[in-house]
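Below you'll find the structure, written out as structure tokens, and then a few comments.
The block that comes next holds chain A.
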Amino acid sequence: MYDATPETLLIASLVIPLIGALLIPLFHRHPNLRETVTLITAGLLASVVWSLYGPVMAGARPELVGPEIVPGLSIALKVEPLGMIYGLVASTLWIVNSIYSIGYMRGNNEPRQTSFYVCFAVAIASAIGIAFSANLITLFLAYEILTLSTYPLVTHKATDEARKSGRTYLMLLIGTSMVLLLPAIIITAAVAGTTDFTPGGILDGKLTPVLLSGLLALFVFGIGKAAVMPVHFWLPAAMVAPTPVSALLHAVAVVKAGVFTVVKVVVYIFGIDTLRQSGATDWFLWVASFTIIVASLIALRQDNLKKRLAYSTVSQLSYVVLGAAILTPLSLVGAAMHIAAHACAKITLFFAAGSIYTAAHKTEISELDGIGHKMPWTMSAFTIGALAMIGLPPTAGFLGKWFMLQGAAGSAQWLPIVVIVISTILNALYFLPIVHRAFFRGTATTSVDAGAVAAASVGAASVRDGEHHHHDDHGEAPFPIVLALCTTALMTLALFFFPEVPMNLANAMIQR
Partner candidate 1 sequence: MIEWEMIAYHYNYYITIFLMVSGLYIVIARGNMIKKLIGLGLFQTSVYLLYLAPGKIIGGTAPIYDKAYQVYSNPLPHVLILTAIVVGVATLAVGLALVVRISEEYGSIDEDEIFEQDEDQ
Partner candidate 2 sequence: MSGLQEHLPILQILVPLFGAILTAFTRRGITAWAIAAIASGIAPFISAGLLIRVLETGQPISYVMGSWAAPWGIEYRVDVLNAYVLLIISLIGLISIPYARKSVATEIDSHKQPWFYTMYLLCLAGLLGIVITGDAFNAFVFLEISSLATYTLIALGRNRRALLSAYQYLIMGTIGATFYIIGVGLLYVVTGTLNFADLATKLGPAMATHNKPILAAMAFMTVGISLKLALFPLHVWLPNAYAYAPSFATAFLAGTATKAAIYLLARIYFSVFAVVVPLKELPVSEVIIALSLAAMFLASITAIFEQNAKRMLAYSSVAQIGYITLGLALANKMGVAGGLVHMFNHAIMKTALFFALGAMAYRTGLGQMSSLAGIGRKMPITTAAFVVAGLGLIGVPGTAGFISKWYLAIGAINHGWTWLVFMIVLSSLLAVIYIGRFVEIAYFREPAPEIANAHEPPASMLAPLVILAAATIYLGFDTRLTGGTAQSIANYLLGGAP
């Protein structure tokens, strides 16, 4: 690995997960070997992506140009700082998530695990493809593969509900990307003659402010993965998937692909100076603000834990969009930081939700009274995640908000400041009651829920026997799950104390 050139590393980062995807089905009949392949692949990928960090910080921008597919436009890869952040987040968390997946998938006896791991590896490969794409065409290619490879994951349960959610998922993501994003890319290509991501943008002086604003709208709403309202419906629908999918893909890889693309388009296609001078992008700020507030309000009303987390994600994603919409270098640093911070925190929260489901078969918040005493690790990690969502120190969530506030204040934009303050209060309102319920309320004496038919008979018997038994008397989730969620919780804290890596990359992004 040491004498590999950055270009080799770049190609390896795409090839490794794809090879993994090819190898996994070979061990279909040997689950232990199969999971080993997943873990090795994840480990290799993360080490490759991490070893790109040094060269990139040293100013290298490794680049690979593939075949020209339409006149003047090639499939091409290039590593730049923002992509590096996203690539690091996705590849690092994949390791943790793989460990978690093993615990979860086995703990819940999920069917078709092989195809689950294959689709997962393909999804990660496309996430890396998005991170390191050098132009809009390549990005679009990876973006669509990501949608298609996660569709089987969302519909994994193959129930009617899964099928319906899958429809919503596919139609909204493919629909917005085909009908809005693709024309936006085509128009960009026609106007600018290129779609390369270029510091400072490629559209300077090529369009009138109104057209520029229209094109930006095509991008913002076309990138459905960013879940800006009203194209967010796919995200709550995707929660029907197994929890590891919700955790890594619908809290990290897929949704971050969305906001990452928005930031990338704003920075490298439009250029923040071009947009600021055009003065026609106020709506952008309003849309992000609206999504932040309204999604939080909806989250308040959700009793299903995963649904509440999903709406919280919708809201938090728009922080990143807001950071881009403020259009100052500092706010962009905030946006980039928030990509990393929210990833670690939200994956922790989902891990916790999955942990509760695996151990206690509970999905609703109202059932969680006193669960903190039975699952102290899970709920402590959950608390750390919740603090990060609210944006309190010493968690990573604080940093992103801080830079965004600075950026907004520095350019005298008051709307974002008001929005951030209100949403912080709302975040506290919908997360703290969960923590309170878990630790400071007595054990619920609700009846057995329908999700645990098998456990029910054991549970009924055990009530008479007293403690130390199933269901209401569950303990922590399986070890891999606990290990994974503690790791991500620690990462959430560590990012606050040692924010150098994302920080350096974010600074490198805004320097020209």
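Criterion applied: all candidates are chains of the complex that A comes from, given by their letters.
By our rule, contacts are C-beta pairs under 8 Å (C-beta built on N, C-alpha and C of every residue); 3 or more make two chains touch, one makes a residue touch a chain; residues count from 1.
Note that the coordinates shown come from a computational prediction; the quantities given were computed from them, not determined experimentally.
As listed, 1 or 2 are all part of this complex, and the one touching chain A is 2. On the chain A side of its complex with candidate 2, the touching residues are 66-71, 75, 137, 140-141, 144-145, 148, 155, 158, 162-163, 166-167, 170-171, 174-175, 178-179, 182-183, 186-187, 189-190.
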